[in-house]
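Left out: one protein chain. Kept in place: all the others.
Right after this comes subunit A.
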Amino acid sequence: MTPGPGGATVRAWPPSGTPDMQLTQVLSYALRRLLQAVPVVILIMVGTFLLLKLAPGDTVDALVGDMGGADAAYIARLRAEYGLDQPVWVQLGRYMAKLIQFDFGWSFVYEQPVAAILWERLGTTLMLMGTSLSLAFSIGVGLGAIAARRAYSLTDNAISTLGLIFYATPSFFLSLMMILLFSVKLGWLPVSGLSDVAAFYTGWDHVLDVALHLIMPTAALSLIYLSFYLRLMRASVLEVADLDFVRTARAKGAGETRLMIHHIMRNALLPVVTLLGLQFSTVLGGSVVVETIFALPGLGQLAYQSVIQRDMNMLMGIIFLCAIIVVIVNFLTDLLYARLDSRIALK
């Protein structure tokens, strides 16, 4: 249950005062965390840059490979044009200098600025992952709590078994089976893509169209994530329900519903929130498998293609984006933690 690297510490007496004070507290905490994040991100960028340079082959090799070969002079000219003929340190210096101005460079594969493509892809992934994780979290927590309250009953067994089945199913299999059932056999949902390109929908029709396209990938992902939350929540509720203060509440004459809502849930949620934070930062990188099967233009798919095509600038951009997301999500998790657990204060 360790909160993030910001070092949230146990709050001392007296308790923090007015809401205004808490807001300034949060702001100064955010500023501090931002300052701490800068060296982290720089280290990550330098490290990955050097790592990628260590890998054999570069953009030019990939391009020339695609073209089916070229003469040495042409290759040398291409390298010079892309700046790949310089020593690694010079390249690194140039890249970092541009990065400081938030210039991610040019993608030679897409012939577009990296930032534009990233922005477009990030939207899709955020939508997919945000919805999947929220669904997985809320349903998982709910089912987990129900299973724990009726521990070892038929309901519990049914819920736990279902959870286990989804947990054990590979995502590609689940996705394909859903396509087979809902698109091919029943014809209810579109097979793939983010929207129906030929229909030229606008306004709400477009929103509805995108939503329809996202149903299956979201369902596939959330069913898989759900089982984590379900199992963790079940264990957590069982543990908290045995604690002394729950017994105290019972001795006060509180009913089961009241016990659950006021005494058990909030305490049981803490470890589950930790998992949510951890998972959020990893899955926002995108799910290659699900994005590929449903042909969704997300970050995962982009990262995969960029590796194949040695699109250095694009890869670095993706990594930068992921680093930023991890920092932000960690920060949000800590805030949520401080809100949920009165013993933790933002320091």
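Convention: contacts are C-beta pairs under 8 Å (C-beta built on N, C-alpha and C of every residue); 3 or more make two chains touch, one makes a residue touch a chain; residues count from 1.
Here is the rule we use: contacts and distances are computed from a predicted model.
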Complex minus one chain; that chain's UniProt name from "Transketolase", "Peptide/nickel transport system ATP-binding protein", "Acyl carrier protein" or "Anti-sigma factor antagonist" is "Peptide/nickel transport system ATP-binding protein"
Across A:92, A:235 or A:254, the one contacting the chain not displayed is A:254
Given that one chain is not shown, which residue among A:23, A:243 or A:308 touches it? A:243
Even though one chain is not shown, subunit A touches it at residues 6-7, 9-15, 32, 35-36, 243-245, 247-255, 258, 262-263, 266-267, 340-343, 347
